[in-house]
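Read the structure below first, then the notes.
Heads up, one of the protein chains got dropped from this complex, but the rest are sitting where they should.
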Amino acid sequence: MKTNQSNGDVRIGFYICHCGHNIAGMVDCAAVAQYMAKLPGVVVSRDYKYMCSDPGQELIRQDIREHQLNRVVVASCSPLLHEHTFRKAVAAGGLNPFYFQMVNIREHDSWVHSDRAAATAKAKALGNAAVRRVRFHRALETTRVAIQPDVLVVGGGIAGIHAALTLANAGKKVFLVEREPSIGGHMAQFDKTFPTLDCAACILTPKMSAVRAHENITLWSYSEVAKVEGYVGNYTVTVKRKPRYVNEELCVGCLECIAGCVFKEGKFPDEFNVGLSKRKPIYIPFPQAVPPVVVIDPERCLQVRTGKCKKTCLEACADRKAIDFTQKEELVEIKVGNIIVATGFKLFDAKRIPQYGYGLYPNVVTAIELERLVNSSGPTAGEIVLRDGRPPKSVGIILCVGSRDVKTNRWCSRTCCMHSMKLAQLVREHTEADVTVFYMDIRAPGKGYEEFYDKSLKEGIQFVRGRVAEVTDWALAPEEEGKLVIRVEDTLAGFVRRMPMDMIVLAAGMEPQEDAQQVRRLFNMSCGTEGWFLEKHPKLAPVSTFTDGVFIAGCCQGPKDIPDSVAQAGAAAAEAMALIDKGYIEQEPNTAYIVEADCCGCKSCVPLCPYKAIAFEEAKQKARINEALCKGCGTCVAACPSGSIRQNLFEDEEIFSEIEGVLAYV
Amino acid sequence: MSDANWQPRIVAFFCNWCTYTAADLAGVSRLKYAPNVRVIRLMCSGRVDPQFILDALAKGADGVLIGGCHLGDCHYGEGNYKTVRRFQMLQRLLRDMGIEDQRVRLEWISASEGERVKTVINDMVEQVRALGPLNLPQRRQDWDCEMTHLAESAGESAGESEAAEPRAEPEAAHA
Amino acid sequence: MKYSYFPGCSLKGLGRAYEESLLPVMERLGVELVELDDWNCCGATAYMSVDEAMACVLAARNLAIAEKTGPHDLITPCAACYLVLNKTKHNIADYPEINATVQRALSNAHLSYSGKVPVRHPLDVLVNDIGLDVIKEKVVRPLKGLKVAPYYGCQVVRPYATFDDAWNPTTMDRLLATLGAEVVHFPLKTKCCGGSLTGTVPEAGLRLAYILLKEAVRRGADVMATVCPLCHFNLDAYHDQISRRWGPARIATVYITQLMGLAFGIPAEQLGLKRNMVPMKPLAAAATTV
Partner (left out) sequence: MMRIERTIKYEGDRVRGFAKEIMGVPGCEQLQSCIQCGTCSGTCPLSIYMDFSPRQVMALVRADFKNEVLRSHTVWLCASCYACTVECPRQIRITDIMYALKQRAIKEGIYPRRFPIPVLAKEFFEMVRRNGRITETLLVARLFLKTNWFAALGSWRQGLGLMRTGRLGVWPERIQRRAELAAMLSAAESGNGKPKETP
C-alpha cells in the first residue's frame, strides 16, 4: 500500500454527488464543484450523478491514478451510510483508505433545507472544512480482534427460540436466557394462529423441546441478564439465576409435589391463564412448559415466606429430592461475542380505557383471555362461556384498544385485526353466537391475510366500521335489558347505533415492556420515543442496533406477528453468524495514543477511561494507552492538560481545521 | 458590524451515536430547519475540548451547539458526564467574557429524536439571531487596542476619561 | 382560607339556591369568599358561538379584576363559568393573537391580566384544599340512609380535567360518603343533561335529562346531587314536560352544597331547599323540615 506522509504536497480529489435529485434538487452541485476546485490543494473537483455507483467509484480510482491524488473527499450522504464504500474505493485506487473524508450534504443539508442558495452555501462550507481537514489525515491500519463465537439470546418467546435454534443448528453455542419459569412467551398462550388456523401449540412445542434437547443450547429459564460489559466480539455478561427452589436436573415433571402441597386447592391467579384459573404456590406454568419442571413462587410459598410449613411437597417428591429450599440467587458470568435481544412486548392494560368497562363488567374480556377460554387445555376446557357459565349469544370484538390513540399509544399494533378475526372465527366455530367486529380500518396486509378477511366475511361475521364510544350496562330499549350495550357510530351507514352484547372482547394492543428502558441501557441500545428498541436503519439494518454485536428480533423492536418475528429472529441469527464466521472484528482505527515525550504524568486521564485502557507506568512516570482496549471516545484526549494524548482520525489539527472550514465565508 | 445580510453562524459538535444519528434521522424524515448550523462529527461529546468551542467563537462563530446522548445513555458509558462538567466550567468563563449563555448550548438528543434536532436548531438560531453577531474576532482586536491604550495611558499617568470609555462595553455585557 | 368568588349570573337568578347554600357552608368551614367587584357575565356557551375573541375579552375582565383583588384563587361554582374562565386562561396562554386582543381590550379599561389567578371549582377546593377530614368534623347530622346519585355533568370535568378524571370523577362521591350518605353507583355521572337545548330543542334536550332521571330512579337513588345551576334547572324544572313525553321519572335534584348544609345542621330553609320544584324528601332520622 502506497502511503504518503508529506503534508506539503497534498493532491486532493473532491467529488460531489447529485444523488439523483436528492442532493442536486436543493444544492447547486456544479457551483460547489467549481468553488472547491479553487481551494488550495484541490487537483480534481467533479460533480457526478451517483458517486456510490460502480462508475462513480471507478471515477475516484481512475483519478487517483491519473492525477496522483493522495487525498479524497466525497460530499454525498451520511458517512454512517457510505463511508465504508468510499474508503474501499480509495483503497482500490491504491491509497490508504484513511486518506479519505466524507461530507454529509444530504441528510444534513439538501433534505433539511428549503432555500437553495443557503443549502449550496452550506455545502461549500462543509466541503471547505473537509478539504482543510483531509490535509492532516495520515495512513492508518485497522486492527483485528478475535471474536468469541458464543451467542447470548435474551428472551425465550418465539423470536428468541427461533434465533437460538438457528444459531445452534449452525454449530454455534447459544445461551438462552428467559425471565419466566418456562420459554414459549405469548405464543404459548394462543390457541390457533392466523391465517392458517394451525394450532399454536402444535407448531411451537416441538421447537421448545428442540431448544431443551439441543446440545449447543444452554437454557436458563427464570433468569435475567444483570450486567453486560465489553464490546462486539467480546462481551462479558452476568446472568442472575433466580432460585426456583427446585433442582432442574433432578425434577422429572411428575407434578406429584403439586398434588402434595399443603394448599389443597389452587388459590393464586394463574399467570398463564391470565388469572382465569388458580394455581398453587408450587406449580408448572403450563403442561408443555420447557424446562418441564415445577417452580415455587417465593411470594406465595409458606416455607419460603415464613419457614413454617409442613413441607408436604418434599414428601411427595420423595427420594427424587428435587425440591431444594436452600437455593439462593446465583450470578453466572459468561463470555459471548454477540447478543440477540428478543424481549418481546407487554399487552396494553385495558383498564386504562374506562369507557370499555374492563374490570367493571365481568363479561368484558381481553383477547388473550378469550384465547385461553377457547383453548382446550384452558380454564374452561375450550368452552366459550360467560362468567355465569352460559354460552354467549352475541359477542362484540372491539379493535384498537389502546392503539392508534394519541392519549394512549399512537401506533397500530399490527396484529389485532387478524387476531380478532381469528377469534371471531373460533367463536363462530365453538358457539352459536353472532359475532360483530368493531374496527376503524381492517389491516390485513400479509400473505393470505386478505383471504382470511374474506373468509371471515363469508362466515357471517359482522363488521361495523366505527370506534366504539362506550360500553355500558344501562338499557334504553327492551332488548338491552341485562346486556352490555355498545354505543358506536356505524360510520359506513352514517348513524349511531346501540348494540346489546353478551360478551365483549377487547383487542388490547402491544406496548414496550415495562422495563424496556433498563434493558435498553443494559445492552447500550437506543429506544424510539415510544419505547421500542431502535434499529440501526429502518430498512437496511432492521435487526442491527447502534451497538455492534447487539441485535434485536421480534416485538421488542415494534409490534409484529409470528411470521415477522420469526423472520427477524432468523435475520438476527444470520447477522450474528456473519460476524462469527468472519472470525475477527475489524476495529476502526480511531484509538487514542500518547505522545510520550509530552506526557507530564499528571494521571488525570487514568480515571476517565471507561474501558480501563489507560495505565500509569510508575517507572517512567508516564501514562500508557492499551490501544486494544481503547474504543475511541476521545474523552481522555479532550481532558489531557499537556495535549499529549491524541486520537487517530480525530486529531486536534483535523478538528481545528474543520472549524476554520465551516466558518469560511462563501 | 450590523450587516443587513447577516446570518447567524453556528458550529455544532455532534456525537456519532446519538445526536449525529438524530440529525441523519431528521434528514431522512425531511424535517426542515434553519441552514445556519454546520455540524462537525465526533465519536463522543466527551471529545469536545473546550478549546474547540473557544476556537469556533474566536474564528467568527456566533454560537456553538454541542449535542450528545442523554445522560446515562452514552455509547461509552459516561463520556457525556465529562462533557457536562467541562461545559459548566466553560460557561462561567464565557460569562466572564461577556458571552451570553444562549450562544453556547449543550443539548442531549438521542438517536430517535430527529424532531428535537429541528426544534433545538431552530430555537437556537432564533435566539442567536436575536442576540445579533458575536463578532469576537473584531472584539478581540478592540480589546487588544484597549489594552495597548491602557498600557500607554498608564505610562502617561493621566487620560482616564479615554480609557474608561471603551472598557464599559465588556463590563456591561458581563453584568 | 380566603378565595375570590365569582358567582355568575345563574347564581343570582334561577340557581340562587346554589349560592344560598354555598355561602353558609363555606362559612362553617372557615372559608372566606370575597365576591369579585362588579363582575360581569362570563359569556357562557352562547357568547363563544358568536365571537370567540370577544368571549375571551368578556371573561378576561373578570380574571383581570380577580388578579387586581388579590393573590387568591378564584372560585366559580357554576360549571359553565368555570369552563369559560379556564378556557379563556388557556386561550390567552396558547394563542398570541387572542392574547393581543384581550390585552388591548383590557388596557382600554385600565386593567391587565398576566394569567396568574387559578380558576377553581368549589368541589376541588372542598376536597383538595379544605379536605375531607375537616369536612367530616363539621358533620353533625350524617346523611345516613340517604341514597344519592352523584351527578357531575359535563363542564366541570371536561375538557380540562384538572382535579378529577374526565370519565370517572370521584371527588363528589368521596365528599358524599364523608357526609354519611350512601353513594349510588351512577355511571351516567358525566353525561350531558341537555344544556341549553332543554329550552331550545326540548325533544332532544329533555330526553337527555329524562335518561339521567330515569336511570337515577332505577338505581334506587333518593336524590341527585349536582354542582351546576343549569344541570339543576334541567333536572328539576322540567318534570311536567318530561313525564308528558316519556312518563314519570320523579326524583329531587339538589346542590351538593345543600346536602353539606343539611349534614352540617344548617336549617333547610337557610339552604334554599324550598326553591326546588321537586322537593327533596325530609331526612328520615334527623327531622329536618322542608
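Each chain gets a letter, A, B and C, in the order it is written, and its residues are counted from 1.
Throughout what follows, a contact is a pair of C-beta atoms (placed from the backbone, for glycine too) under 8 Å apart; a residue touches a chain by one contact, two chains touch by 3 or more.
This structure is a prediction, so every number in the text was calculated from the model and none was measured.
Trainee: Could you list, sorted by label, every displayed chain in contact with the chain left out?
Mentor: When the entire complex is considered, the left-out chain reaches A, C.
Trainee: Given that one chain is not shown, which residue among A:Arg487, A:Arg521, A:His537 or A:Arg624 touches it?
Mentor: Residue touching the absent chain, from the options given: A:Arg487.
Trainee: Of A:Arg179, A:Arg372 or A:Arg404, which one is in contact with the hidden chain?
Mentor: A:Arg404
Trainee: Extract the touching residues of chain A with respect to the undisplayed chain.
Mentor: Counting over the whole complex, chain A touches the hidden chain at residues 355, 404-407, 440-441, 465-470, 487-491, 494-496.
Trainee: Applying the definition given at the start, please give the residues of chain C touching the unseen chain.
Mentor: So the residues of chain C touching the missing chain come out as 9-10, 12-17, 38-41, 43-54, 57-58, 61, 83, 91, 94-95, 97-98, 100-109, 111, 154-155, 158-159, 161, 166-167, 190-192, 194-197, 199-201, 203-205, 208, 237-238, 240-241, 274-277.
As a convention for this text, only the chains that are shown with their structure count from here on.
Trainee: Have a look at A-C versus A-B and report the one with more C-beta pairs in contact.
Mentor: Looking at contacts between chains, A-B has the larger number.
Trainee: Just give me the whole-number Å value for how far the CA centre of chain A lies from that of chain C.
Mentor: 51
Trainee: Can you list the residues of chain B that touch 2 or more other chains?
Mentor: none
Trainee: Mind pulling the chain C residues that touch 2 or more other chains?
Mentor: Answer for chain C, listing residues that touch two or more other chains: there are none.
Trainee: Under the definition above, what is the set of chain B residues touching chain A in their complex?
Mentor: Residue list for chain B touching chain A: 7, 9, 11, 16-18, 20-21, 23-24, 26-28, 30-33, 35, 38-44, 46-52, 55-56, 59-61, 72-73, 75-79, 82, 86, 110-113, 118.
Trainee: Looking at the complex, which residues from chain A come into contact with chain B?
Mentor: 78-80, 104, 106-109, 111-115, 118-119, 121-122, 125-126, 129, 521, 524, 526-529, 534, 546-547, 590, 608, 610, 631-635, 637-639, 647, 650, 652, 655-656, 658-660, 662-663
Trainee: Okay, in this complex, where on chain C does chain A touch?
Mentor: 165, 167-168, 187-188, 211, 215, 218
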